[in-house]
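With one protein chain removed, the remaining protein chains of the complex are shown where they sit.
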Amino acid sequence: MKRFWGFVKKEFLHIFRDFRTMIIIFVIPAAEILLFGFVVSTDLKNARVAFLDLSGDEITRQLSEKICSSGFFRKSEDLLSFNDIDRELRKNKIKAVIVFEENFGSKLIGEGKAVMSIIADGSEPNMASLVTNYASAIVADFNNRLIQTSGSVNILVQPEVRMFYNPSLKSHFMFVPGVITIIMTLVCALMTSITITREKEFGTMEVLLVSPLKPIQIILGKVIPYFILSIADAILILILSWFVFGLPIKGSIILLLAELMLYILMSLSIGIMISTISKTMQQAIFIALVGMLLPTILLSGFIFPLENMPKGYDWFSALFPPRYFIVVIKNIMIKGTGFLYVWKETLILLFFTVTSIWLSIRNFKVRLQ
Amino acid sequence: MRTILYLIRKEFLQIFRDKFIGKAIFAVPIVQMLILVPAVTFEIKNVKVCIIDMDMTAESRGLVSKLEGSTFFHVRFSTYSEKEANDLLHRGKCDLVLQIPSGFGKETGQGRQGKILASVNAINAVNAQLSWAYLSGVIRDYNLNIIAENAGARTLAALPQIQVTNRYWYNETLNYKYYMLPGVLGILILAIGFVLAGLNLVKEKESGTIEQINVTPIKKYQFIIAKMIPFLIIGLIDLAIGLLIGKLTFNIPFEGSIALLFLCSAIFMTALLGVALLISTISNTQQQYMFTGFLFIIIFVLMSGVFTPSESMPVWAQKINLVNPAAYIMRINRMIMLKGSAFSDISRDIYSLIIIAAAFTALAVNRYRKTV
Partner (left out) sequence: MTDSTVISVTNLVKKFGSFTANDNLSFEVYEGEIFGFLGANGAGKTTALRILSGLLTPTSGEVIVAGYNAKKDPEKIKKSIGYMCQKFSLYPDLSARENIMLYGGIYGMPKVLIKKRTEELFEKLNFREYGNRMIAELPLGLKQKLAFSVAVFHEPKIVFLDEPTGGVDPITRRQFWEMIYETADRGITVFVTTHYMDEAEYCDRISIMNEGRIVALDTPEGLKKKYNAKSVEEVFVRIARPVNNQPHPPAPSHR
């Protein structure tokens, strides 16, 4: 045991001596949290729209002003003819064109009907549907007022809304937990798989294997320093997201830390598993980064809600542990729920941890034989 | 030139000698594209609703059935207990709780305003806003119906109305696969190039093979270019495979010029490999490279506007994006493939990319030291 702790200490010194790696381990997550807390957002803001106003009357001017003063849209140069639409959209200068038909105002007053069409750039479907929805909502509001002023009828049902957990509708509430998860997953898996394959590639693993240390002790010795570093990292991220984004920790901090440790342990075990199946650092990094980057971003519910995925993907994304951890963090931090609400996810994460450790040991033994 | 060819040959030999990497550079993108492209959509359907109908009148039931009639909402629960509804929201069993207080029917029946309350899980702000927008739409229709009934059907037509029609150009059905494929493809190429090219150079440093190279009269630019070209070629092959899969399995439209797309991708890859090699010239170990590289990959990808609109980013972030090669290629890919944009439409982006590519490559050459 004493020999083992000596080994851990040596590994620790090894990491600390590589000053640059140390900086990187702490600076990167911090930088990323800051960057993405501010940058990554799916909110509609200042989307450029152009108007093709074939009528040019008082009402169309009012309406276009109302659309642009909402903060969601920004007015781009007016178009003069239908032919301009394709040209402008293809240059990617605008997201949509709003067309008012000819004699819009007089039709609206005379016939009681006028048509406004929104031509949105469907190559970004999300943007397109946000644009049409928001613009339609603004027009609907305008309609309501028209009805009220013209017919003196009351709008009867008046809905009121409460936005739970995130009253100001900030997108960091969605993204900060996601970024924490991505960073923890990839950094931990990368760190462990690199550190172990490095020994293999440079032949120093053999030296360790003939030492009186047991293989399991060698692996643990390499992983424990990273485990401690990762926890420090995670705490740094939590403090940053609290101070900078006001992301609350509504639930129990102890529970949150325990879950974090479990998740870090799991990511480290995945890293170990990767290192048992790769011969060189290049292979390990390829698996940990190229293989895991996109699934972690896309199948974790970080940006794209899981509920929206097509049928059959439920079981598939179930194979990617980040999704469970995002649920856990959101529940504990933002909703403030207790263990009763996350026990299922916790159990699944535990299962992933045990499985990857078991697979690593098996692969390791196969190697040695 | 001949020297570069010898070096390129060597790089290719080494890449494919590693059986795993040789297969993975093609297999990983294919598998990921097939799986990930159809997986992802922002399209919201099945918002799970819990109803608390304390009113239980014809009017309240009318509103609920209106809600059930929309394809968007899915009434899963109905309860009389506010506590139970909140718990369902808490546990994520429902996304929206609609509460109709008692007296709603009476008020609206007498032509007065009846209030209802919607509680939305807003952790995902966009989903919340969209759900709310749809709910407002349903209620608006409901209102108009009542107004029309009250006023008699004859006058409904007389109510002034602006009708809104939506058209989605280039992707009429808002098929998300069309949107995802160019993006996913771009990211895969980025990750492969970044990881392999950068690691390759650092590995030579770490294992000492670079010393034998450095003592030869090889020019610095020759060495850097020879490190770029193989990964550039691999990236373009991956792109070709990806496009083929997109055409065959997802029937992605291809409006613009394929040659232009490949040209832009080649410039993008050059810029990217320039950054990768620049980082690797200043890293001593593969570990150092990978952590720095990881930072850049994440920044490039998440800031590129591939999954989230870059217009929503703060102004300073958009300025940073001016030097982010990924931001250009994500835009260009979609413009060429889906909108058929021609060279003249994207010329400014192409020139910017060329400048970025030239600058990073020059920096990498400059930072590469042939002395120890």
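For reference, chains read A and B in written order, and residue numbers begin at 1 within each chain.
Keep this in mind: contacts are C-beta pairs under 8 Å (C-beta built on N, C-alpha and C of every residue); 3 or more make two chains touch, one makes a residue touch a chain.
Worth saying up front: this structure is predicted, and the values here are computed from it rather than measured.
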- line: Listed by label, the shown chains touching the absent chain are B
- prompt: If the hidden chain were put back, which of B:71, B:110, B:173 or B:212 would touch it?
  reply: B:212
- line: Touch rule applied to chain B and the missing chain gives residues 2-3, 5-7, 9-10, 13-14, 17-18, 207-219, 370-372
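What we mean here is this: only the chains that are shown with their structure count from here on.
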- prompt: Whole-Å distance, chain A centre to chain B centre, using C-alpha means?
  reply: 11
Complex contact set, residues of chain B against chain A: 18, 20-21, 24, 28, 32, 35-36, 38-46, 63, 89-92, 108, 111-130, 132-137, 139-140, 142-143, 146-147, 150-151, 155, 157-172, 174-176, 178-179, 184, 187-188, 191-192, 195-196, 199-200, 203, 284-288, 290-292, 294-295, 297-299, 301-303, 307-309, 311-314, 317, 331, 334-335, 338-342, 345-346
- line: Contacts from chain A onto chain B in the complex sit at residues 18, 20-21, 24-25, 28, 31-32, 35-36, 38-48, 63, 85-86, 89-92, 95, 108-109, 112-130, 132-137, 139-140, 142-144, 146-147, 150-151, 153-167, 169-171, 173-174, 182-183, 186-187, 190, 194-195, 198, 278-283, 285-287, 289-291, 293-295, 297-299, 303-305, 307-310, 313, 316-317, 327, 330-331, 334-335, 337, 341
